[in-house]
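Note that one protein chain of the assembly has been removed; the remaining protein chains are unaltered in position.
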């Protein structure tokens, strides 16, 4: 029952004071609650719903997808490995699964893309999985994505050759493992927001992405911010949020 | 000599092939070089120049400021402690120094602000210095700044009471030390980009900002990215970059 | 032989001085010893015995359970995976095994619950396993448990909607992974003791629970203390200890 | 305006629907707001207000103390070094300053103590400062405190000699630096809640309290929880909260 | 050719000066070389040879054992898992394999034990594997070993009950995981050298033995030194070295 | 189109000014581009191409090898496990695979070795895999390699006996795990560049090579530099680069 | 009252049962108590008392010294800086202060030295302070000390030249900072117990002694154990304990 309804019913004497206060409070939080907030968000930003698949059972995920689709939302499931994906039930025909990134998209309503595009830049072939997680996320939210892969700083010419492309994007996601130097170099070449994603690619002193993470946080270039190690989804989500401003 | 000039001179036979190639190369990098890039950037974004004062002498800083002002730029110097500030020479009358943040601004050309504003949110009074570094940086680049201070998560009502204000900003900088939980909460309440700034406020297991940094990187909310510990400048710079998109 | 008996026997000349001193000493430590202390504790607090299953063989665990049950105690075994559980011998009919938390309870004497209850609060579905370890532990010791799950800080309304419930508990166990911000928020909303449990849920900079642990230790809220990562048992045990004061 | 008032006014037609919804929302959060919550808390628990002095100016602290005293609260200021203390203005005659712990108490209304007492146990003389911070905090909130100092595990007999005293407390705060083993030993000897406080006492591999912190978190005894390094205040506050249950 | 032989040959004119110097040098290092040093050591200390099995193939280990046995040495192989043990060839009939510690002993010459004994003390049942590695090593070198297991500090009475035994040993190896507090307590009760062995037993903030290691290094008791995490062999070897002084 | 061609065409009026500038820029970066740089490098240094096999699929690696061989290069693939190696297609008959180091070499053009040689020194048998990665890399680039294995510092005589050999090398790669002390000792005995390679050999406080890495970085000997943990390839590559100066 | 006395008095009816049990218990712990244990220890081992000066006031230290001297003990105070030393009162004429190590010895009864000696070996001149702390401690307890300083592994010849001396000691303390490799080399050259002391000497990746500490813990030589960073006192104390066996 909406706040408006409560107020009307109270005015009409259909609920007493105690009951009205109680309903308003629960309603109010419903106004702030999961469903309401989500609808508002989706209307404003073209966002769909995202489910973090890791740590949930196939049954739980199947339920969540059904509920969301019924509600009219698009649904993106991240980190759902092939075995778990195969155990899902009731998937719609329009769902697509990407085994390399372990992502499942169910898009029932195509979202019109913004004019501007998001560049996803990656340092090496091993970083591609994380870069694709960012790219697929950004595309799920209806963005145009420009992929610029395998342009690590040890082969600078490869990066410089694609500089014009990079400069056309409205926001850049830069993905790198090992020493994570690529965002610093890109950040010095463009004047757009750069979202840096450290990956766990590397061995030894890479410490599962720690070296790249620290490198990106201490970057000598301005206009860079960082998300968690391997968090391609987070970068793609944020890039969409910036691209739709 | 610009690339155009070299080409003209070469056509006119005033320089030979070897010399022309050499000049073009050096010129080309000048085209990408410090001054050129800076002018382009400033024309597009309204940015001025920023000098990181820490680790430079008063003489060096004085020289840099003079050169930049002569070039017509606004100049912002960060992390310049009072003693070093007092040793500067040749400062213009329109320069202003803020002792609390150790920042010096020299604005000779007021920049028209974007329509939208940047919210700077801080958790506690001890985080205010870093928050102000972000705020002054954003204002230096001509932005409207909304300060929402002392709204840490242990007193949630203080934050919720100002929710409408937060939701009016185009981009939010959220500053917190200790456990650094504020960006997660804010990120769950707004659908705009959130730039999280961990501070070194705290003691013991805060490990000079490490606890806040890790907390922000692993936030359960989406749409958040993180800059270095105490890096108010970086957050303000990035916020400007997003606000001007 | 009790200290009293030794004294009587010595007085009666049945043991000589050397022997008496020796017996008193060993007896004295028996007065402080395993069995004695356990009986006292159980009589006072209604506690049963708890066995940490990890690192013990099925044979060892079977032996311990038998001995304890013979002694009249209730027995709780934690961290006993399904394979090891199946290899146990001589289990009583009244034993119950919970596969999700890998816990085995053998309760032969139902303990009357205290008037007050313990709230177990968790941030996400992935934290549920640890939360349930705390809940089952608290219930094993005869407490009423209120489960408030999946109320992480990124969806604040979900937490606020259940605030009244939280405020009715005498002590709260708050379980969270990733940035571990939930105890700070809960600690600011209630004025009861909060036991924070960091979980190893998360990836990258979560560092297997380190981020949550540091966050909870440096919480800006008062009245919070922390147990080891994933230590649901410890939190449930301590909550019982507080609830029975 | 309270929720009730808004409802009445709306019924009476004095506010329209939009305004009513708006007022209810702001009111609701005011119900959760700073002042209200604080007064409630103090009435229920006998607590006064606590100010963390570190990182605030003498002026700010003077203002806060005045406001709180005017409101009728007792005030405790922690981590206020002697120089800052001397710069305070307008202190009441009944304020007392303890230089060793850098704490200032202003108690205008003596709080009747609970029947039960809190034991503060410390391992070595160097840990005494943190132990006293806990003790003074507990006393500020009106508790009876039993000090058991300098009973580290390397001289076990000193601890055992005072065992009866320890067992009479309702809750124990155990303070230790270096390897931080004391809470494990105490936790095995009593069946009351133990709040462990690691201190930064030690050198080398003590890593400013890290060794003690890790030791306490991984304690082999049950019924122990941990607060931040050197956080005597937090332990005293929590002990009061438990002692008043 | 031995140094003596070279000198004789040089005196006899069979080698010239340059050649003699060269041969002496290479010979000299052979005098310090593997075999020579080993013989000396074994004669003085009763030691046999020890092979670290981890990271060597079954073939390599078989070869080494054969060579050593031929030379008359006793041989101890540590960290040789059951699969690798089964793949060994040419083992003598007097060899014994302990699957729990993954150790293989081949003792062809029984060594007379010193008068004094070595105590091996462990905190919990999970630490027993490491404790046994120390015990078997000490016994391999011919020592009398006193096992005092499962006497962790959370059940102090168990330790105190066996104090007289502990005090009879000439040197003590104390093995503990989790918070590693046992060596501090033992070190305060005896005045003999204590060799502390942290184990990787524990979870979460135990950090695979780091908590125990730091705790032992910062012990408040004197007369304690520490070996690597899980290094039962190293402790047993050192205890033998001290016991034979 | 080369810079020279652009200039000629511009002089001839075949391209206009805008087009000329654009072509020069893209051309300039092509002058720095992948192929050109590689050909130059191979001509100067006798290097072939190296592929990091880890994180690439068998298909990708097969493609890369084919392309490189067609171009006339030798190819070295590192970290390609046996399963992936077996899945490769189109390998030439002259390729050789080393299962112990997981390296694949395809040498179609034998490179004449420099006069001088590279010594690869290792501390223990468990370090041999990394040492061989360095040795095979150095040999792939046509160097003479002197292997000096199993000469760890705990058996100093073994190292000293081979000192003359070490001193004949032009550059030394020194490989060690555990405490990583060997480079310090070798560095004090020779006056040639020493490349230290920490390995992940060890357990407990070895922290997967961290102890060795820190030890080598803080070596008290001069003339030592360090590569990543287990990075035999990097050391062999650098040694070749120095040996060919 | 001793246990014997209590028994006699109880037999004689002078104390009743309750009182007897109580007295026995307190007496028992007094048998383990501070004074008793200390006297026993001193009689058996020739030890005096040691006071850790850091974190105690000059007044406290003066009091402790007086009490101990009155009791007939020798007293050693460690880590007492010059300023604090000068503020001591009532020092006897036979006290000696060493400013370099900040140690104060008050020896009223010379202790006859054991036949055997302790070698203190240090790597560099900067490690000398810690080495001297070990040496002075060992001498305070009446040992003969052989100093072998500045024999770090980068100049191996210096160490080898003094090998015979090292081999004459019964136990060795080996002190080293930076990479801490010296104990491994010494441990491979002698067959006596080696106590390794990491120092905080070094910079950068030495991490205040962490590199040396990890290196020593993971030493490839057997017969080595480790004390805390800079803990010369602990090493000297343990060496005495071993030398007096």
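Brief remarks on what is shown
By letter and in written order, the chains are A, B, C, D, E, F and G; residue numbering begins at 1 in each of them.
Criterion: a residue touches a chain if its C-beta (ideal position, glycine included) is under 8 Å from a C-beta of that chain, and two chains touch if they have at least 3 such contacts.
Remember, it's a predicted structure, so these values are computed and weren't measured experimentally.
The chain not displayed here makes contact, within the full complex, with A, B, E, F, G.
For the chain missing from the display, the contacting residue among A:180, A:193 or A:232 is A:180, taking the whole complex into account. The hidden chain makes contact, of the residues F:65, F:121 or F:195, with F:195. Note that of F:61, F:77, F:161 or F:226, the residue touching the chain absent from this view is F:226.
If you put the hidden chain back, the residue from B:13, B:55 or B:112 that touches it is B:55. The chain not displayed touches subunit F at residues 32, 40-41, 44-45, 47, 50, 170-171, 191-193, 195, 213, 217-218, 222-229, 233-235, 237-238, 241-242, 245.
Counting the whole complex, the residues of subunit E in touch with the unshown chain are 3-4, 7, 10-11, 17, 20-21, 24-25, 28.
Hidden from this view is one chain, which touches subunit A at 123-124, 152-156, 178-181, 184-185, 187-189, 202, 204-207, 210-222.
Here is the rule we use: only the chains that are shown with their structure count from here on.
Chain pairs D-E and D-G differ in how many C-beta pairs are in contact, and the one with more is D-E.
Inter-chain spacing, taken between the CA centroids of subunit A and subunit F, is 38 Å. Between the CA-based centres of subunit B and subunit E the separation comes to 59 Å, rounded to the whole angstrom. Counting partner chains per residue, subunit C has residues 124, 155-156, 189, 204-206, 213, 217-218, 222, 228-229 touching two or more of them.
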